[in-house]
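What you see is the complex with one protein chain gone and the rest in place.
Note that the chains are named A and B in the order they appear, and that numbering of residues resets to 1 at the start of each chain.
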Amino acid sequence: MASSYGYPFEQQHCLSISQFSRPDIETLLSLGEHYLNLDVQKSPDNAVLTGKTLVNLFFENSTRTQKSFEIAGRRLGADVINMSVAQSSVKKGETLLDTAATLNAMNPDILVVRHSASGAPALLAQKLSGSVVNAGDGMHEHPTQALLDALTLRRHFGKDLGGIRIAICGDITHSRVARSDIQLLNILGCEVRLIGPPTLIPADADRWGVEVFHDMETGLDGCDAVMMLRLQLERMSGAFVPSKREYFHFYGLDRSKLAFAKPSAVVMHPGPMNRGVEISSDIADDPEVSLITAQVESGVAIRMGILHALSEAQDGIS
Amino acid sequence: MASSYGYPFEQQHCLSISQFSRPDIETLLSLGEHYLNLDVQKSPDNAVLTGKTLVNLFFENSTRTQKSFEIAGRRLGADVINMSVAQSSVKKGETLLDTAATLNAMNPDILVVRHSASGAPALLAQKLSGSVVNAGDGMHEHPTQALLDALTLRRHFGKDLGGIRIAICGDITHSRVARSDIQLLNILGCEVRLIGPPTLIPADADRWGVEVFHDMETGLDGCDAVMMLRLQLERMSGAFVPSKREYFHFYGLDRSKLAFAKPSAVVMHPGPMNRGVEISSDIADDPEVSLITAQVESGVAIRMGILHALSEAQDGIS
Partner (left out) sequence: MASSYGYPFEQQHCLSISQFSRPDIETLLSLGEHYLNLDVQKSPDNAVLTGKTLVNLFFENSTRTQKSFEIAGRRLGADVINMSVAQSSVKKGETLLDTAATLNAMNPDILVVRHSASGAPALLAQKLSGSVVNAGDGMHEHPTQALLDALTLRRHFGKDLGGIRIAICGDITHSRVARSDIQLLNILGCEVRLIGPPTLIPADADRWGVEVFHDMETGLDGCDAVMMLRLQLERMSGAFVPSKREYFHFYGLDRSKLAFAKPSAVVMHPGPMNRGVEISSDIADDPEVSLITAQVESGVAIRMGILHALSEAQDGIS
């Protein structure tokens, strides 16, 4: 049977950007674009997951991402079961395998999982018969965030992102969003730069196909887009950063620093924002430069696209 | 297209009692009466919200109210998404606007919101494209509670509540229920009295179209109905009230104080009750005088009515 989107998407899981070919990514972005249309989202004709069960298993709190997957699954007709598990009860790898056995008994067609341990979704994928979607694992990857970022960029710059210069700024070391974004933007032919203090950029980052900068003025020069990362509260004082105030002075995005980028540059942030720490409110809320609202809009759409593609691959429609 | 209930209900939101005309309120109460019938509630013919998404966003804990809206929405065929957000993550107005942007991206048809800040639902209503229902905001209003109270009174006293004398007793100052009830009962032509210690009744309450009393004996004289308010735990000692015991002595409703009202007087309480603090158990559980169970029954019905009316107004059926 022919796929509904042309290219034979044959991935069973969505665990990391590195697993996808360029055509896989084009397929997912095309499906995401399709579902950006609200009338399409809400049409009962799109219930391609009818009769399927999606388990939304979050070991870390994230109302935003969990609800985004819940809405995406429901709009596609799936039965969605939310499970929020306190971190404390799953400290050991052994117990994660017990969880996998419990989940297998529930026999979900798709498991969406967020976990503080890098590799937890991949481990579950080995033990479960259904598809696994990584909704963020430790400091490893957050592939659906990267795909929604790429979808957002395409809405602004058009389908071909080749040659677009993008700076990712802030705490690269601890960011799974950055790891997924870097890989995906490289695949799409962007020129990727990292900007941050030496304490927050890994020593081997120059081997990731990026250029590394430690000051905003040089790093932002000629950039088409600036992706700010969230500074986790626990890094805001002490070993990594002298203080919130000093961090904002050197790396927080405000009008004066944005002026180092191209005049047409746009700004992104995966949310939730620390206003006044990594980004100023006047930048975040300026519809002329901020794509942040468009990113949120892209979230439900790209997740519908990913679920759609995995479901068709399960059914052998590819 | 003709409305299913005659009068052209054209309100986009349900934020406060003050926004409604007398005919609006009659429409909502008529729809509530319609849905009191369990066979009507459970009939698939009533799925007037099919294909619509209701987001049930609670920044304060309230299992009772949240579940009441969830059941109401589901019985009308809506897709219901529950979101419980810890207070801590939304301390600033700015962040509430970020939440609004996230919600807009989910594109709910109806947002039900409870928040500790007065005016939060109204702020969200400005930023969202769908309808907003206030499920309680700070010390401001709780309009759906007032409507269910009025529905309960009509089940007991008949459609015309004109001239009925009703006392609202207890902590008026901090009660959003009282603020909504007072307005609604005034619109319906009731004679409203407030009874409580001077520390718990606002100084300007006499300008609200009510009579103020500080003792139960005088206040309850000739009353047809007595609405007791919940005394919040944090007011039970210290600045507002000397002690639970002394509060019950002066303002807790028991047989001896109820005897000051009409022999036929009925008793109401919005729940959850502090038995032995503001009301004694023998009063609360006496089916001859207590309408408390009827109030809970009215909750799902009136919320179905409100959701029904807002949905038809959205669709231009009015």
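Heads up, the rule we're going with is that a residue touches a chain if its C-beta (ideal position, glycine included) is under 8 Å from a C-beta of that chain, and two chains touch if they have at least 3 such contacts.
Note that the coordinates shown come from a computational prediction; the quantities given were computed from them, not determined experimentally.
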Of A:Glu10, A:Asp98 or A:Glu246, the one touching the omitted chain in the full complex: A:Asp98
Among B:Cys14, B:Val300 or B:Ala313, choose the residue that contacts the chain missing from this document, as touch is defined above. B:Val300
Note that chain A touches the absent chain at residues 51, 53, 79, 81, 83, 85, 89, 94-95, 97-98, 101-102, 104-107
Residue by residue, what part of chain B touches the chain that was omitted? 38, 41-42, 44, 63-64, 67-68, 70-71, 74, 271-273, 275, 281, 285, 292-293, 296-297, 299-300
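FYI, only the chains that are shown with their structure count from here on.
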Where the centres are mean C-alpha positions, what is the separation of chain A from chain B, in Å? 41
